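Below are the structure tokens for one structure; questions will follow.
Removed from the display is one protein chain of the complex; every other protein chain stays in position.
Letters A and B name the chains as they come in the text, with residue numbers starting at 1 for each one.
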Amino acid sequence: MTLLHPDRLFPVDPTTRAIARSLFATVETAPIVSPHGHTDPRWWGENPAFGDPASLLVQPDHYVLRMLVSQGVTYAELGIGPGAEPDPRKVWRTFAAQYHLFRGTPSRLWLDHALSEVFGIHARLSPETADAAYDAIDAALKTEAFRPRALYERFGIEVIATTDSALDDLAQHRAARDGWTGRVIPTYRPDAVVDPEFEGFAANLDRLGAITGCDTATWAGYLEAHRLRRACFIEMGATATDHGHPTARTADLAQSDAAALFDRVRGGTCSADDAELFRAQMLTEHARMSCEDGLVMQLHAGVHRNHNTAVFRAIGRDRGFDIPTQGAFVDALKPLLNAVGMDPRLRLILFTLDEDTYARELAPLAGVWPCLRLGPPWWFHDSFEGMRRFRQLATETAGFANTAGFNDDTRALLSIPARHDVARRVDCAFLAELVTSHRLDEDEAFAIAPQLAHGLARAVYNL
Amino acid sequence: MTLLHPDRLFPVDPTTRAIARSLFATVETAPIVSPHGHTDPRWWGENPAFGDPASLLVQPDHYVLRMLVSQGVTYAELGIGPGAEPDPRKVWRTFAAQYHLFRGTPSRLWLDHALSEVFGIHARLSPETADAAYDAIDAALKTEAFRPRALYERFGIEVIATTDSALDDLAQHRAARDGWTGRVIPTYRPDAVVDPEFEGFAANLDRLGAITGCDTATWAGYLEAHRLRRACFIEMGATATDHGHPTARTADLAQSDAAALFDRVRGGTCSADDAELFRAQMLTEHARMSCEDGLVMQLHAGVHRNHNTAVFRAIGRDRGFDIPTQGAFVDALKPLLNAVGMDPRLRLILFTLDEDTYARELAPLAGVWPCLRLGPPWWFHDSFEGMRRFRQLATETAGFANTAGFNDDTRALLSIPARHDVARRVDCAFLAELVTSHRLDEDEAFAIAPQLAHGLARAVYNL
Partner (left out) sequence: MTLLHPDRLFPVDPTTRAIARSLFATVETAPIVSPHGHTDPRWWGENPAFGDPASLLVQPDHYVLRMLVSQGVTYAELGIGPGAEPDPRKVWRTFAAQYHLFRGTPSRLWLDHALSEVFGIHARLSPETADAAYDAIDAALKTEAFRPRALYERFGIEVIATTDSALDDLAQHRAARDGWTGRVIPTYRPDAVVDPEFEGFAANLDRLGAITGCDTATWAGYLEAHRLRRACFIEMGATATDHGHPTARTADLAQSDAAALFDRVRGGTCSADDAELFRAQMLTEHARMSCEDGLVMQLHAGVHRNHNTAVFRAIGRDRGFDIPTQGAFVDALKPLLNAVGMDPRLRLILFTLDEDTYARELAPLAGVWPCLRLGPPWWFHDSFEGMRRFRQLATETAGFANTAGFNDDTRALLSIPARHDVARRVDCAFLAELVTSHRLDEDEAFAIAPQLAHGLARAVYNL
């Protein structure tokens, strides 16, 4: 008995299930291509041992935190913030006691997969099994086989991208490259020096100047600093940038207007409108740079961060209180697209948390603009139902070739195989349904399955 | 032969259907917990005989009215308003002649259930069967067995909540409590004294003052009057309040600003913006009161009422011309949530008619804020497809425990068993699909089914 059924997530109809199984057999053990994620570069550079089960599987996982908090568990009970429970075993027990809350959620699939496939634990987590699971995980984490680089090999990862501040020195990437055969590449994420509302924006610009030797007090120097930093990232293997913006708004101002806007923004006196306009302009500037240096752009827009002000003040970001907002891409992207959207050198991958935009906006946009690709279902939609809806809503208008393959997009290293496993299963199930409803020939499904599993990610991200 | 197939609404796959059947067998005859609805308190206080079939099943049912009107039947033909047809049998025949319009709608399921299970009528309604059905219903309604209290017993109702104006004296509830063993409880619905745009708002405030002995010309006295009225409702068994607002906007003004706003509102000179702000502020005030007195809050937001002005003027509210509007919860609820959203004494149940908000806003919000729960699919979405979409869209992010069980939300007493039957079937079908796609173990499905059928409603509403 295992926590994982071999036919999980497959269609229930026997004919369709058999096709899904056959398709999945061709991709189940294929390499993991992970072009976008948030693993800690230190893991790859220093290859440290992980800590205890709670600090590995509970405390850093915002999906887990938010569900426990939603049912009245406090952050302190989870060992976080003021009055934090210091004993990781007690934190683990609190988690295990509430494991039933995850029924029907992707967290449950990922956690069961990690317990079962990574740690060999085959009893469902519960108050009764909590201590045994804790002991087994804790013991495993003390072994060499559970250090990051060993897990990279074991998981069959071919390449993994991290997401890194424009101000990062990439020392960990250098260490990983120099001391190891794994392929860990950075991604240029310039939010801290692009978003006037980012904490410490002015100081960040100073630091950007210091790092690059550019005069970041001028628009021209500021742009040049971005170019230089992008070049450093490319030198360390980067193939992509990532932009986390409140909205997808873009702008294409005359350069004199952009320079004047930069002066206002740089002076720290800009309005909220100016801040939004500056972010918008910078997306277009980065698109132009991408035409030159070949970095693939990713745009993650549409999240209200830190909805709970008190929690943010007490214990900071990424604690589960980020909430999606309504998406709007058609007018928002028009300036950028009309500026550089027909340039064959540009590739821009769009992500959304507003599924309404799949069929209404994103598939129609990506189904015609040659630079655009649709990123896979993001965050709350990185799930069985979310992935199914994505394929059902996007495929008829955008096809498969305008999608960008799968991103695990996670800081939870142990969930990476689980996430790719879920995506591959859901995609094979979808293809099988196309076959049994005679919307696709079987040979075509076999051609598409490896594309969705790894081929598109490799191609779209230039890996 | 019956109008109802025993496997209705179950999945068609034999394995899945068998599991759904087994799950449903455990809840089919479980007590009905009805924490939110609109039955007439007089029925419970006075236990009157119902009138004729038309006045029971056609004229008060806005779902039925709207469908008939949409295909050209006039209100007058249905016995409503100017020139109303006086003969209920003729109204019934008009209804029966158009019964085909309800194919594929929840009304059809509810009506067939009432005809078949409540009245023992097993021929589909049609022009040919109209008179026989009329006669059978009419005869039944003259018997003691079809009075409200007898139906309460027959339907297996454990508790039923009505929805009552803050100005209501609850005499019918008192009569029911004193003269009968059924549990009928009121719900505090203060719209008439909270919404400055409600008909007779100023007079309503005066009456609120007269009832409570508070000075409702002052902000402090006004709030105190609410507290006293809530206490009276609690004394009669209430466990919840209900708020029907055009939007979900909340506010958390400084008390001095709130008092100044109240003065403007009280003076009858407030703008539409002030009215919206006052409603917003009052949601937060009621949330604070709920922390004190324990009443569970319900928010029903997002309806454009009385879209047809002429029909509203001629025959009033609730005639079928209410239309959903776009929902927006993330910014709207932030003030209230940041004020009291982490208070363990608060519980706030959210309802929407904009299904786009399930996955984008409501499940993410309820999946982290401990005070929030998701109400079941409301009104137009109280249906097979609506309930399925709700589970598919909300479960992966909010789980089951952050949902509030089922509300029949009806003034149509005879449809109550049908509505709970539909909800239980759809939920068991959903659980069965989770099992056969191996997203949930079978024992877990059996643990969840009774929670969805009655357990969550009892727990979330403190019943």
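In the analysis below, a residue touches a chain if its C-beta (ideal position, glycine included) is under 8 Å from a C-beta of that chain, and two chains touch if they have at least 3 such contacts.
Computed from a predicted structure; not experimentally measured.
Of A:D242, A:E361 or A:D408, it is A:E361 that touches the chain left out of the display. When you scan B:I80, B:L109 or B:A398 for touch with the missing chain, the hit is B:L109. Set against the missing chain, the residues A:L372, A:V422 or A:L463 yield one that touches it, A:L372. Subunit B meets the missing chain through residues 4-5, 7-13, 66-67, 69-72, 100-106, 108-109, 124, 304, 307-311, 320-326, 353-356, 380-381, 383-386.
Touching residues on subunit A toward the chain that is not drawn are 11, 13, 15-16, 328, 330-331, 334, 337-338, 341-342, 344, 356, 359-361, 363-370, 372, 392-393, 395-402, 433-434, 436-441, 444, 447-448.
We take it that only the chains that are shown with their structure count from here on.
Once the centre of each chain is set as its mean CA position, subunit A and subunit B turn out to be 40 Å apart.
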